[in-house]
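Structure below; questions to follow.
All protein chains but one are shown at their positions in the complex.
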Amino acid sequence: MLKIIVCVKAVPDPKEADRLKIDPVTKSIPRLDIQLVLNPLDCHALEAAFQSRRKYGAQVTALSMGPPAAGNVLRECLALGADEGILLTDPAFAGADTYATAFTLASAIRKLGFVDLVLCGMVSSDGSTEWVGAQIAAFLDLPVVTRVSEILEDQGDVWTIKSDYENGYRIVKLKLPAVLTVTREINQPKALSFSGILKARSKQIIEWNLESLDLPAERVGLKGSPTCVSELSNLESRRAVEMLEGTLEEKVDHLIEILTNARAA
Amino acid sequence: MIDFTFSEEQELFRKAAKEFAETRIAPHVPIMEQTNRGWDEVVKELAEAEMFAVTIPEEYGGLGIGYIGRLIALEEIARISVATAMMYQVFGLGIEVFIKFGSEEQKRKYLPKFATGERLPTVAVTEPGGGSDPKGCQTSYTKEDGSYVLNGRKCFITNSHIADVQVVLANDCENSEAYSTFIVEKGMKGFKATHEEHKVGMRGCNTGEIELREVVVLADNILGGEGKGLKVAMTAIGDVGRGGMVGCSLGVQQACLEAAVKFANERVLYGKPISNLQAIQFKIAEMKIDLEAGRLLGYRAAALQDRGERSANEFAVAKYFTTEAAQKAAKMAVDIHGGYGCMEEFPVTRYLRDSFVLGPSAGTSDIMKVIISRWALT
Partner (left out) sequence: MMAQENAKVFVIAELGMRGTERVTLQLIGKARQLADEIDYGVGVILLGSDLADSEQELIEAGADLVLKGDAETLELYQAELYTAIIVKLVKEYQPEILLLGSTSMGRELAPLLAARLETGLTAHCIDLAINASGILEQRIPAYGGMITIICPIKRPQMATVAEGVFPNPVLDSSRTGNVIPIEIQDGISLRAHTLEIVREELMGISLESAQVIVAGGAGAGDVDGWREITELASVLNAGLGSTRPVVDAGWSDFDSMIGQSGKMVNPDVYIGVGISGDLQHMVGITGPKIMVAVNNDPKSHIFEQVDYGVVEDCRIFVPALVSALKDNKAKPD
C-alpha cells in the first residue's frame, strides 16, 4: 500500500484576492476578511493521490502549514477523500518565505516516516512562485518532477511521467519515492459530495506545532527565511487616457482611425 | 441558548451544493427556459449528487443529513434554478410521507430506490375542486373484495409526468369524512398523466394533471392507514412542503440581491454607479433585511424539525414570509435594472416570473395567515 502525502495550502479566495492592495499611505497591506479556500491546483494533486489509491491502495494524508483557520481547508480535503489531515500551525511559522515553508513541511514529512509519494499543486494562487514542491524534494533528498501533466506508467516503483516543458513536454523516468508537482491537465477532480462530507466525520485532523516538530525557532517562519521584504511601493499610473466618445459606431470608427494611423489596422 | 452559526460540516454541505448548482444545473437553465423541458437531465444530476438521499435515514439507503441540510441544498439550487429546486422539493415531499407514515415493509420497498433516484415519488392532493380546501377532493375510492378502486383527477401536480410513484389523496365513496392516501405507480392500468401546464415561471419544472380511471390497488398500497389520508397529506405538506418553498424562496431572494448589487455597482448614471443613490441603497437594504430574516425563520423551523419536534407553524410563518419577500425582491431587482429589467437576457426577468409561482405552492399566503392566526389565538 502506497503512503502518499499531499501538501495543500489555504489561500485567500482567488475571486476576492485582487481586493488586497498595498495602501499608498501606510505602505502595507491591510488585512481584509477574505475567506481562505483550498488552493485550486491542490484539488488536482489530491485527485492524483485518490487515483493511485483506487488502483493500488494507498493511505492519503493531506498536510498543510497555516493559521488555525486553515483547518477548514483540511476538513474539506478529508471530505474530498483524504484519509487524515495534518495542520502545522504555530505563530513561529508565520512570515515564512518558500525556503522556510518547504523546510517546515519537509520536517513534518520526515516525522511521518517513510513516504512513497509527495504530491503538490504546481503553484499556489497567492504566492505564485512554484518553488515549494521542489524545495521539499531537496530537503528530503528526493527526486522531483515539476509541472506533471500526465502519469503514463505507475506500476511498481518506477514511473513514467509527462510534464509541461516550454512549448512542449518532457518524458521522465522516475524512481519512487519522489515528489511531483501537478498541473490542471493531469486530471478532473471529483466534486465535493455529501457522502464524502459525512465520511469525514470519522477522520481526524492532527495539529503539530514547533515543539511537535522539534525544530529550532531560527529555522522556521520569518526567522528562518533567507529572503525578506524590504519595501512596498505603489506603481504610478503611466498614461493620460483619451476616452473615446459617441455612439457605438462612432467609437468603432474612431478606434479604427487610431489603429490605422499606428499602422496596426 | 442559541447558536446562529452553521457548523463547519454544514458550511461544507453548502459549498458542495453551491458548486453542484453552479456547475451541473446552471448549463441546463437556458434550455429549460426556452423549451419548458429539460427536466430529465436535471433530475438525473440531482440523483447523481445524492440530493434525494438527504432526508432518508441511513438504514434505508439514505444519508440521513436532515432538514437543515435539505434547506441548505434547496437554497443553493434555487439560487440557480427555481424550477429544479421546485421539482426537488416536491420529490422530497413524496419521500417524506414514506418516511413518516410508511410501514416497515413499504419503507424497505421504496426508500432505498428513492435515495438513489432510481424511482421518485410525489404527492397529489390538489384538484379543480380544491387545493386550499383539501376536502374539496372528489377523487374517490370504493372497496371491492379487499382491493380499492380509484377514480378521479388531480391538477397543478409538480412532477405529474415524471414521478414513478404518486401518493394520491382520495375520499371514501361510502364515507365523505374519510380520506386515505394511496400509493399509485406509473404503469398501473387506468392511471396516467394527462395535461401539461405551461406556467409563467419555473419553466422546465414539470407540472400537470393526472387522471385515475378505475385504478385498482391493494390494501398494501394504502400509506399511513385507512382513513388517515388527510393527516398524512397535511402533515407532510405542513413542514416538508412549506419548508421546500422556503428553500426555493430564499434562493430567489439571494439571486435577486446578487443581481441587483452587481447591476447597481456597474450601472453609471450622473457620473457614478447607481449604488451611490439612496433610493437604490434603500431597495437593496430591504432585500437584505428580508433575506436575513427569512433565513433565520427558515433555519429555526428546520432545526426544530431536525430535533423531531413539531414545526408546521414555524414553517407556515417562514413560508409566508419568504414567498412574499421573494416576490418583493424580484420586483425591486427588476426596478433597479430600469429598462434592462424588461429584457430577457437579464436574469431578473426570470426571477420575477419564477416568484409568481412561489406564492400559491404548498398553501397560499392567505391560508398561511389562517394557520398562523390559529396558532396565535390558541
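Residue numbering begins at 1 within each chain, and the chains themselves are lettered A and B in the order written.
Everything below uses one rule, namely that a contact is a pair of C-beta atoms (placed from the backbone, for glycine too) under 8 Å apart; a residue touches a chain by one contact, two chains touch by 3 or more.
Computed from a prediction, not measured in an experiment: that's the story for all the values here.
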item: Options A:R54, A:K111, A:K199 or A:K251, residue touching the unrepresented chain; value: A:K251
item: Candidate in contact with the missing chain, chosen from A:M1, A:V25 or A:V241; value: A:V241
item: Chain A residues that touch the omitted chain in the full complex; value: 14, 18, 20-22, 24, 29, 40, 97-99, 102, 123, 128-132, 134-135, 137-139, 142-147, 164-175, 178, 225-235, 237-244, 248-249, 251-253, 255-256, 258-259, 262-265
item: Residues of chain B (touch criterion as defined above) contacting the omitted chain; value: 266, 268, 273
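The rule we apply is simple: only the chains that are shown with their structure count from here on.
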item: Partner chain B, residues of chain A touching it in the complex; value: 72, 75-76, 79, 191-198, 200-201
item: Chain B to chain A touching residues, read off their complex; value: 8-9, 11-13, 15-16, 19-20, 23-24, 49-51, 53-54, 63, 65, 69
